[in-house]
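With one protein chain withheld, the remaining protein chains of the complex are depicted in position.
Moving on, here comes chain A:
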Amino acid sequence: MEQEPLSYEEAITRAADAIQRFPLKDVQGVPLMSTIADNWKSISEFCPDPSDLLISTYPKAGTTWTQEIVDLLLNNGDAQVCKRAPTAVRIPFLEICAPPPIPSGLELLKQMKPPRVIKTHLPIQLVPVGFWQNKCKVIYMARNAKDNLVSYFHFDRMNLTQPEPGPWDGYIHKFMKGQLGWGSWYDHVKGYWKESKERNILYILYEDMKENPSREIKRIMHYLDLSVSEDVINKIVQLTSFHVMKDNPMANYSYIPKAVFDQSISAFMRKGEVGDWVNHFTPAQSKMFDEDYTNQMKDVDIPFRLNI
């Protein structure tokens, strides 16, 4: 008689002893968690169905927000359906590999039938070629560098599987040099931007979503060839507002045990603001960062905003 499959929460709890701050390893020039790098062949060979949808972001750029919006759109705004499982189970994280018995992203995907929604943080050059060959739709959410950096810093403080962030000042330098997990923010946002037309990628800005969620949700709706009523749009705006999501146990990752996500250090959903960087950067750090940014971003004109 087969053992009943473990719930996602139970699986994580059982794996707690094997959790550590995993080092980063280089995969084609991009630093990735060692658990991902060690399983790279399987990940890179993943072959999606043409009906699958990929949601891609640099870490801490509004991933969960986008996932929840998409799931609600696909389910006509039905909040209960969208609480059928934690975000990570409803929308598997493609490349994530964790100690057994936590199911890897690939294992979760194997159990699901297309059409599937899949999350990734992979830069565009590492996305499995099957997504392009099969012309899957891709939604990319990007966030201004300074707020993204602040958010990633606090995430690394509380996510005990990420490398130790160290002090804030040193972390800024690691970000600028592309030494954080999933590599350079600059390369990441530019990679998708440059390919967005050719590969039919919907490129969304966190700041635009924050400023006018209704308009941006409609952009996603049209991109996905969906049609939902104005009432449903308004409902989705409300259901995916920061404060509602923060209290949603299926979206706020509160089910992750403290041994993995120590949310007493920092909440997974911390502030969700545009402009919080002013509370973290000193003027000296801001100036130094702006100089690096100007150099790194001179070949693109992505309209990020540092405040709205």
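We take it that a contact is a pair of C-beta atoms (placed from the backbone, for glycine too) under 8 Å apart; a residue touches a chain by one contact, two chains touch by 3 or more; residues count from 1.
Rule of thumb we're sticking to: contacts and distances are computed from a predicted model.
Look at the chain that isn't drawn here: its UniProt entry, checked against "Rab3 GTPase-activating protein catalytic subunit", "Mitochondrial distribution and morphology protein 35", "Nuclear pore complex protein Nup85" or "Cytosolic sulfotransferase 2", names it "Cytosolic sulfotransferase 2". Touching the missing chain, out of A:134, A:263 or A:286, is residue A:286.
Although one chain is not displayed, chain A still touches it through residues 277-287.
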